[in-house]
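Missing here is one protein chain; the remaining ones are kept as they sit in the complex.
Per-chain numbering from 1; labels A, B and C assigned in written order.
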Amino acid sequence: MSYSVAVAGASGYAGGELLRLLDAHPEFAIRTVTAHSNAGQRLGSVQPHLRSLADRVLVETTPDTLAGHDVVFLALPHGASGAVTADLDESTLVVDCGADHRLVNDNDWAAFYGGEYFGAWDYGVPELPIEAGRKQRDRLVGATRIAAPGCNASTVALSLAPGIAAGVIESTDIVSVLAVGPSGAGKNLKLNLLASEILGSANPYAVGGTHRHIPEIAQSLRAAGAADVSISFTPVLVPMSRGILATSTARIVPGTSAAEVRAAWENTYAGERFVELLPEGEFPRTADVLGGNVALLGLAVDEAAGRVVVVAAVDNLTKGTAGAAIQSANIALGIDESTGLSVNGVAP
Amino acid sequence: MSYSVAVAGASGYAGGELLRLLDAHPEFAIRTVTAHSNAGQRLGSVQPHLRSLADRVLVETTPDTLAGHDVVFLALPHGASGAVTADLDESTLVVDCGADHRLVNDNDWAAFYGGEYFGAWDYGVPELPIEAGRKQRDRLVGATRIAAPGCNASTVALSLAPGIAAGVIESTDIVSVLAVGPSGAGKNLKLNLLASEILGSANPYAVGGTHRHIPEIAQSLRAAGAADVSISFTPVLVPMSRGILATSTARIVPGTSAAEVRAAWENTYAGERFVELLPEGEFPRTADVLGGNVALLGLAVDEAAGRVVVVAAVDNLTKGTAGAAIQSANIALGIDESTGLSVNGVAP
Amino acid sequence: MSYSVAVAGASGYAGGELLRLLDAHPEFAIRTVTAHSNAGQRLGSVQPHLRSLADRVLVETTPDTLAGHDVVFLALPHGASGAVTADLDESTLVVDCGADHRLVNDNDWAAFYGGEYFGAWDYGVPELPIEAGRKQRDRLVGATRIAAPGCNASTVALSLAPGIAAGVIESTDIVSVLAVGPSGAGKNLKLNLLASEILGSANPYAVGGTHRHIPEIAQSLRAAGAADVSISFTPVLVPMSRGILATSTARIVPGTSAAEVRAAWENTYAGERFVELLPEGEFPRTADVLGGNVALLGLAVDEAAGRVVVVAAVDNLTKGTAGAAIQSANIALGIDESTGLSVNGVAP
Partner (left out) sequence: MSYSVAVAGASGYAGGELLRLLDAHPEFAIRTVTAHSNAGQRLGSVQPHLRSLADRVLVETTPDTLAGHDVVFLALPHGASGAVTADLDESTLVVDCGADHRLVNDNDWAAFYGGEYFGAWDYGVPELPIEAGRKQRDRLVGATRIAAPGCNASTVALSLAPGIAAGVIESTDIVSVLAVGPSGAGKNLKLNLLASEILGSANPYAVGGTHRHIPEIAQSLRAAGAADVSISFTPVLVPMSRGILATSTARIVPGTSAAEVRAAWENTYAGERFVELLPEGEFPRTADVLGGNVALLGLAVDEAAGRVVVVAAVDNLTKGTAGAAIQSANIALGIDESTGLSVNGVAP
């Protein structure tokens, strides 16, 4: 059995990664690839790394071209999902890699994005602990509308949610600083994304609490049990095409031992295939997760600082976006969750 | 049916890439992983990107630990293959990713490597044209001893052999300049391989005809029909971990049209899955082949210069080494040649 | 008038940067360059970027070769300064770029370095506020023994000391995460410093409170007026040869306005040439300070998080080490502080 699939926005970075993974997925058959300004082009000239799909031709992104598939993956600019989704059959599984359906609170949407608010879909981070010892995975079974996460948001949420859920860390003074590659900003012609601006340099942006992933992190941590969430969040562009290395710290609840802290993460992710806590003393590198659908976490308890430090490595395009989308689709459709997804990175 | 496999030298870069590919190969079962100074370590700490194999433990590389497998892949330092191979059963398929068994001429060996010469094995570049319209693939069927190619050597040979075989270019004044990533030099503690020396810099080495891959290229081009071969070969280290971008030029035989030149390559590689000539006007980039078992070629005829220019992109660890080894093993064992191997790269 | 200068450890990265700056300094004349394993070599082969000094020959680092100079700059491995300094004339200005003389507390030395403790020298960060509205500059006038700072330590101390001194931020829950280039780790043959390990990757190290610069930061902040200091400090190696991008946050003292916070930094660094607070809304990049003797700071008040965020960009080898050493020497000798030092970086 094979599901027919459309990928909308197939000429961008997230779209390309979706195609790379879908092409290797035994249950999905890529039937339609769409784009806007690149419509009419061969994939071979737009995504030259996808040799197996080089002769496919991009068609325009419209409700018509997307209709009639079992699964539709959207990798469109923010704000564009609503228009093309409205007419799709309710039984079609739609997975949106954009931001349009992530936030449950319309005030958050208004404050950080603006424009029309389309409402929240089921959030595509299966491993996130939610209430009562359950995980977000449970909500994805049978879902037909899924919002793949923001790459930075899911990385930080996965880093800290276990400690929140277990009550061993405080959620009111979190600090996260992320080294991120420019592909997370998309294939956009912006001056700050030029190679000459990024090669040999570390460049901060959205400093001081303005990044759009902040409310998404808070929402995930509240789902894990936090009453209040306060987070200082700073991303730094560094010269690697892909990857997120998130260093997140939170205060340890007084009286909690280092072993109890570590146990919260071990217990949460025991048995998870795509989120792994490394052995004590080991910390992940982004090269180790390149192209792999995996979040690797390293954890240290800094007793002098009274803080836990969790370092997480994620490929923003794979586990951060396209891999999460496919993993969530697997769950929604009742396919084995790991189908078509590898935990191994391409290194060095 | 599944073949039991040993990988010797599993802690290095080529060894890691062999494991990454073998783990995804449906016909091979990794049974033994060996190392020297890392023997006793978990793979998880030595090759942290291979999460699916993290709990495997490296054993010492000896004839004993390698015995009893269907297939043995060697990724050892030059000169080390002979000692561990001598005692292996003749029916065991041994694929050597080192240089020990590549050169058919012992004078070449003495001039460019030195030390004991162990003789040539079947050369693991299936797509290379050899005499009478045949390809090297034919010689690999049923082989039990295979020498995987030098990454730069196979890249340049694949770039020019079609023109040689078709008689449209001259072999006596070839010039190749290669931009290469440092992983091709292995996991070696050398000053010129430090990140501080390579980041932000392009560094030539082995300038002036001293690189060890020169006789290997000449040998391949002679196999394709060249009487004499003269090649100016210059590699340049550039700041990317993987990849070879080889720019090779040769004089066009006078009286040959641009269409005839192009046809030589088109005819040679038509139907090949892992060597592809891009459409006219397109040229490959190393990012497009990252992790993929594919050589992408772009070709231009420079009539003013009287030369063909072939630009080839290869991942030195995949199609350049480990992928070529596995592709060759597939052929030797009678498995479908493309089993376990993808043509798609991880980009951007 | 010109001071005769010796540079000990001239074959390393800090030594090379000292030479680059000293060669352009109108008051210093480089008379002696020393090394250990490279003694006898021409500088042209060891530091090939220093063409103006290419014919100088490195001599062995001994008390004898260093004797008889007006100024001696030491760029030796930690623990090596004591032996060569003991015999130098007390009137000779000695500036140590190593760690041996930075820490005033021998317990800190024992806990983070170990081995014999040689005592603290005057600390070479002139712009640091100390008690009573004074700055560290005052202590450097006429000094004959100066400890140049740890590059990460001075970057973080300069980032936060103004807020401490002004009483607008708390010192008890500081978090600093730094993106750093590998040249800060020196020209050392370590696996984690290989280009293949660092290209395309962000790699954390010394996670959880173990980095040697932590007590040095605390010491500087205490000098600025902090009673207690608690800091969570995480460095991340990123693929740029030089540079530190430090993101530091501290809780704002309740009741302090954003304007009061910003004013603390503006007042402290007004008139400083080599530490600059950028206009509101601007944040620095490491490329902007490459080769320049300048620390650029950007500051944001995150009211939702209750924290100030200070992002600082410093070239670890220039303002972080060699430039700080020369700036401090200028002060000690009564030369104009900015002699031979530029605030401009080499970008892009």
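Annotations for the structure displayed:
Everything that follows uses one rule, which is that a residue touches a chain if its C-beta (ideal position, glycine included) is under 8 Å from a C-beta of that chain, and two chains touch if they have at least 3 such contacts.
Source: prediction; values computed, not measured.
Note on the undisplayed chain: of the listed residues C:Ser37, C:Ser52 or C:Ser257, the one touching it is C:Ser52. Interface note: of C:Glu197, C:Asp288, C:Asp302 or C:Glu337, the residue touching the hidden chain in the full complex is C:Asp288.
Only one residue from A:Pro149, A:Pro162 or A:Pro239 touches the chain missing from this view: A:Pro239. Contact residues of chain B toward the unshown chain are 173, 175, 177, 179, 196-197, 199-205, 207-209, 230-232, 234, 236, 238-243, 245, 247, 249, 251, 283-288, 290, 298, 300-307, 309, 311, 313, 347-348.
Those residues of chain C that touch the chain absent from the view are 13, 16, 20, 23-24, 44-45, 47-53, 183, 199-200, 241-242, 276, 278-279, 282, 284-285, 287-292, 294, 296, 342-348.
Residues touching the missing chain, restricted to chain A, are 13, 181-183, 187, 189-191, 193-201, 239-241 (touch as defined at the top).
Note that in this section only the chains that are shown with their structure count from here on.
Chain A and chain B have Cα centroids separated by 35 Å. With each centre defined as the average position of its C-alpha atoms, the distance from chain B to chain C rounds to 45 Å. For chain C, the set of residues that touch two or more other chains comprises 196-197, 199-201, 239-241.
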